[in-house]
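Okay, here's the structure, questions in a sec.
One chain of protein is taken out of this complex; the other chains stay put.
The letters A and B name the chains in turn, as written, and every chain counts its residues from 1.
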Amino acid sequence: MMNAHVRTEASEAARPASSLLEVKNLTTEFRTERGTVRSLHSVSFGLGEGEALGLVGESGCGKSVTALSIMGLLPQPAGRIVSGEILFNGVDLTKLSDREMEAVRGKDIALIFQDALTSLNPVLTIERQITEAARRHLGLSPAAARRRAIEFLDLVGIPAPDKRISDYPHQFSGGMRQRVMIAMALVCGPRLLIADEPTTALDVTIQAQILELLQRLRKELSMALIMITHDLGVVAGIADRVNVMYAGHVVETGMVRQIFKNASHPYTAGLLGSIPKLDSIRGSKLQSIKGTPPDLANPPPGCPFTPRCSHAFDKCAEPPPRSSPEPAHAAECWLLEAGVNTADSRGLS
Amino acid sequence: MTFVQPATSTQQARRPFRIPRGAGKAIGGGAVLLIIVVACFLSPWITPYPPNAVKLSARLMPPVFAGGSFEHLLGTDEVGRDILSRVMMGGSTSLSIGVLAVVVSTAIGSLMGLVAGYFGRFFDAVITIAAEIQLALPSMLIIFFFLAVIGPNIITIALVLALSDWVLYARMVRARTMVERARDYVAAAKVLGAGHGRIIFNHLWPNVLPTILVVSMISLGGVILSESALSYLGLGVQRPWPSWGRMVADGQQRLQVAWWISVCPAAAIATVVFCANLLGDGLRQLWKVE
Partner (left out) sequence: MMNVHLMHNNSASNRPVLEVANLKKHFVIGKSFFGGKPLTKLKAVDGVSFAIGAGKTLGLVGESGCGKSTVGKTILRLYNPTEGSIRVLDQEISALKPKAMRDVRRSLQMIFQDPYASLDPQMTVGRIISEALEIHGLPKGQSHASRVKELLSLVGLDPVVANRRPKEFSGGQRQRIGIARALAVEPKVLVCDEPISALDVSIQAQVINLLQRLQDELGLTYLFIAHDLGVVRHFSDRVAVMYLGGIVEIADRDRLYADPLHPYTKALLSAIPVPDPDVEQQRRRILLRGELPSPLNPPLGCRFHTRCPFATDRCREEVPALVAVAPGQEVACHYWQELRGVEGRPNQSILETEK
């Protein structure tokens, strides 16, 4: 608490157990027409003050569900947290009442979504929408809240913020709306910002602007960031640490360089191989992963990646243990346990 | 955000069977409707008594649950005709008119809607204006006019009712067609060289069919009610042939002493309308039609 504004150095491998956010064995389920679907299987990870964590994976891997679980925004009544703890500053968020959670949400933890247009209320001016949170959480007067809102619109790079503040969401372009969303999320000075695919709907040149903005704001406001994306390039640029998710499991976690340079899980290696390299030869084959992600209502036993894994062997029918090839780096794979380095054998697939 | 991946076939086989949303309504409504339809259309062979057989010894007998005998389950009317037999017979008339009217209006309406929605521009403008004119005219007056000029018989009544309903289908199908037309599978068919006819009948029609069926079920109830109303007013099916509306009208003078003469056919109308709506609503949920 006292060190709230001291940034933890990202490169520090070992991290004290008492960090800003500690997710322990989080398991989340959804009731669907097709039966109960377990979206998160005992997910654990920690996040230090001011740290940026990338959550990567393909659709349905559980990265968005992780965000919604932390925010207490699982769709009701279909979704529920079955077990596990989400410690934010030592307080277990899963135990908070709706009322208490409302005080945390927006003030200490903020969330921005992929689709800014549907997340903003179309019939209210952005002034109303930004100042509402500032007045509720910070107890500001209307005039003070307006001043703060203008300050934050300026911070996120909206030109002429004192005029634009009385506009409606549809009067902004896609990139500008995403900036308004970010201003709204930041106005109460959260310690943690969760960004769920914030640039997926945007064009690359606009994406570059927003990523640059998030990076700058994170440093200026010394807040922690969870960046949820399917784009490994985005993660490479913004994250200190990366969790790779597959079918509701965190299959690999590590510092960003460890993940990209020394991937230990065959899924991570396959994902990296699927992206065309800058130096690839025209006509060369990409290292694709065969098959499709499993049906979450009916996952394979043991390691969820087994049916698609080119290294799979008998052991994979049992849940793999978490093993650590180097400090701060861990993966759930039987190969690691057996001492085989996946990264070296990547070319075999 | 998708939490559930599309299933592959091997995984589907192992999943426990679940009743899809809407199936209960559709099956329940459909089953009762089917029983009524079968009973009514087989009425020439299975009625307990000939529907027009007069039996003065058994006049105004109440239904079995109101103190009558099992001889006449739903009682008899003022000249001793068996109500159950007459309700079954009347049902075959009322249902025939209803089904015929719905089939005709569906056919006209969907064709108009498909043409308007697919081609747009000129066709769309003409059909939309025709539909608007139709909507602006008081439909009951038109129906009265036609029936007065041509004279009431089953076919005329059905056609006249269809005439006032086609607009409903045309608008619905036009809206659906415009949505479907913009989808890539239509573009793909064009790229393959498919002509207008193939696109309309092989691609668009099957994709708007669920909507049409749902709407036709729901409007079947409405048409049967209209037919009953016409018969009640004396413009529908003529005596001595029973139809449900006719029977309700005939029984109303004796409502005080023999309520069952009117109430039994009225209950039949209500049941059919309710079941048709239930079936339509169930199908809507089942096929995820908006």
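Note that contacts are C-beta pairs under 8 Å (C-beta built on N, C-alpha and C of every residue); 3 or more make two chains touch, one makes a residue touch a chain.
Not measured: the values here are computed from a predicted model.
Novice: So there's a chain missing from this view; which of the remaining chains does it actually touch?
Specialist: It touches the following shown chains in the full complex: A, B.
Novice: Which of these, A:Ala103, A:Ile275 or A:Ala317, touches the one chain of the complex that we don't see?
Specialist: In the complete complex, the chain left out is touched by residue A:Ile275.
Novice: If I consider the whole complex, including the chain that's not displayed, which of A:Ser83, A:Thr292 or A:Ser324 touches that chain?
Specialist: The one listed residue touching the chain not shown is A:Thr292.
Novice: Based on the whole complex, identify which of A:Asn25, A:Ser83, A:Thr118 or A:Ser173 touches the chain you can't see.
Specialist: A:Ser173
Novice: In the full complex, which bits of chain B touch the chain not displayed? Write them out.
Specialist: 5-9, 12, 121-122, 124-125, 183-185, 187-195, 198, 202-203, 206-207
Novice: Please give every residue of chain A in contact with the chain that is not shown.
Specialist: 58-59, 173-176, 203-209, 211-212, 230-237, 256-257, 260-261, 270-278, 280-290, 292-293, 308
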